[in-house]
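Only one protein chain is missing from this complex, and each of the others stays in its spot.
Showing chain A:
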Amino acid sequence: MAGNKPRGSSFSRNFSAASNTISQIPGLKHGPNGTMFLSSGIPDLDKILGGGFTLGSLVMVMEDPEAPHHMLLIRNFMSQGLVHKQPLLYASPAKDPRGFLGTLPSPMLSKDEKSRDRDAEQEKGLRIAWQYKKYFGEQNSELQRDGKSEYCNDFDLRKPLERHFYSGQQIDCISLQDSADLTTFHDRCSSFLSQTPRNDRNITCAGRIAIQSLGAPQCDFSDKECDMLSFIRSLKSTIRSSNAVAVITFPPSLVSPAFSKRLQHLADTLVSVKAIPDEDKELAKLLTGYQDMVGLLSVHKVARINTQVPTILEATTFSMKLRKRRSLILECLNQAPVDGSTGSSYASSSSCSGSSKTGAIDF
C-alpha cells in the first residue's frame, strides 16, 4: 500500500466522552495501542517517529563531539513544551543553565508556513487504478494549520522565544557541574515527575525533562558509570508511570563503550546526530543537496509501548538542513545520479573508511 496507513491495527480504541478532553489539551494526541504522544518540536521528526515522543518514554540522543546538533533537538523540544505550557525540567553541565533559556527558538508565524502546505496538497492528487483507494482516509489530519493550538510548531531558530511564554511557567534549571553525585538530581527529577502521575483519572498535562550532555567531562560523577546507569534506570521506571517524556543527550565518544551500549539499550527511542565534513568533494558527489546540509540524524530505535510489533522505518538516516537558515527540516538522503562514465562513485562509497588508494592486497 502506498502512503501512510491511517491505523496500525484492526481494532480502534473506544474513546469515551470523558476522555475526549484529551484531544482538547494542546500538545497531546492519541497514539496507537493506548499510548499518547507529545511533540518533539520538529515536525519532520514527529512524522518519522510516527506521531512524536510517546508519553512515558525515554529518548536518548547520541552526540557527536564535533557538532552541536543535539542542542537543536533539545532547544526545539524545550520550546515546544513552553509553547504548550507543559512543565519543564532542564539540566546541563554548565554553571548557569538558566542562560540557555535565552537561546530557545520562537514558533514561526503562520504566513511562513504556506510553502509547507503546498507540498501536502500535491500529494492528494495520487491516482490509483484499483479499488483499495476507498480505504485511504485522511492522511494529513495532522496538518491542520488553522486553529491556534497546533500539535507541533515550526520553530524559527533565529528568533528567541518571547517573554510571555516564560511567565508563569514551571521551569526548573539544574546545573550538574557542582554536584558530586547524582542523588540530589535524582530527587529533583522524582519530585518533578510526581506532579504528572499516570492514573486512571484524566490527564491534565504532560511534563518534559531535558538533560543535556550526561557524562560530560566537567561533571565529577562522569567516571562513576555505575551510578549514572542506576540513575537512568530509576528515571526510566519513574517516567514509565508518569505522563512525561525525558530527552537525554550523552557523548558516546567520551564514555566507555560498554556504558554507551547500556545506555543505548535503556533508551526507548534512540537517535544519533553526526557531523559532516565541510567541502568534501566525495560527499558532494554522492549526495544531492550537500551544500545545505548541516548534519545527519539517524533514528536507531522508535519507542513501542504496549505492543510487540517493532517499527521498521524506510530510512534511518536523514539529513538535517536549515530551511532559509531558520527552521530545522529533516530529509531523506538522496543519492546523486551516478555518472555512468566514471562508474567509480559506487566503489568509493561502499568502503566504510580508509583510503581511496588501493593497496596491493585489496580485493
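Structural remarks
In this text, a residue touches a chain if its C-beta (ideal position, glycine included) is under 8 Å from a C-beta of that chain, and two chains touch if they have at least 3 such contacts; residues count from 1.
The definition used in the following text is that contacts and distances are computed from a predicted model.
Note on the omitted subunit: UniProt lists it as "Elongator complex protein 5", one of the names in "IBH1-like N-terminal domain-containing protein", "NADH:ubiquinone oxidoreductase complex assembly factor 8", "Vacuolar fusion protein MON1 homolog" or "Elongator complex protein 5". Within the complete assembly, residues 6-7, 10-15, 65-69, 93-96, 99, 102-103, 122, 125, 127-131, 133-138, 177, 216-220, 222-223, 251, 253-254, 274-279, 282-283, 286-288, 294-296, 298, 314-317, 320, 322, 332-335, 337, 348-357 of chain A touch the chain that is not shown.
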